[in-house]
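Below are the structure tokens for one structure; questions will follow.
All protein chains but one are shown in place.
And then chain A:
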Amino acid sequence: MYKAVIIGGSAGSFQVITRILHSLSPDYPLPVLLCLHRLKHVRSGFVEALSIKSGIPIIEPNDKEQIKPGKAYLAPANYHMFVELGNKIALSTEDPVNHSRPSIDLSFITAAQVYREKLVGIILSGANRDGAYGLKKIKDLGGLAIVQDPNECQVRTMTEASLRMTPVDHVFTTNEIIRFLQKIKA
């Protein structure tokens, strides 16, 4: 039914992501794309930190890496991460969007254009508006839009911006996001 899950997060999202990744089993049927705001000059350590409790392998992809089910792809520091036709990762060094590189909007838009109605987009806690437009694109192209419940977020700006821009399908707590992701099928 679905081809990919894409998750965007910023301030306050690390623990949520860690819990989500922990809940996924090694035979998870979809690829999980992660665009998280991070320090641009710190290249290493982040994947390792996320990997400690993750149920699926986390890859910081090289350019043109093939996207496969059962793996999580983390946007590398100081690059935008696109989904390219042919189900590949494409990286870019173009200007920051919404002061961010990686930009959640760009990852979400490009994923929406490739996967269309077969994409699940999730916006988590964060202190800016990056991702709101991207989630709207996912919804416009027939995909499923989910926002973390702002009441549960450490910082609610990003989720509230998304809710203002898009009539989303679900507002979920972390536990509900996990239950949902465990149920959906490829």
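Here is the rule we use: contacts are C-beta pairs under 8 Å (C-beta built on N, C-alpha and C of every residue); 3 or more make two chains touch, one makes a residue touch a chain; residues count from 1.
We take it that contacts and distances are computed from a predicted model.
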Absent chain [UniProt protein name; select from "Putative FMNH2-utilizing oxygenase", "Substrate-binding domain-containing protein", "CheR-type methyltransferase domain-containing protein" or "Cysteine-rich domain-containing protein"]: "CheR-type methyltransferase domain-containing protein"
Omitted-chain contact residue, chosen from A:T18, A:N78 or A:Q154: A:N78
Contact residue for the chain not shown (choose from A:A90, A:A127, A:M165 or A:I184): A:A90
Where the missing chain touches chain A, by residue: 41, 43, 60-64, 76, 78-79, 82-85, 90-98, 105-106, 109-110, 113, 133
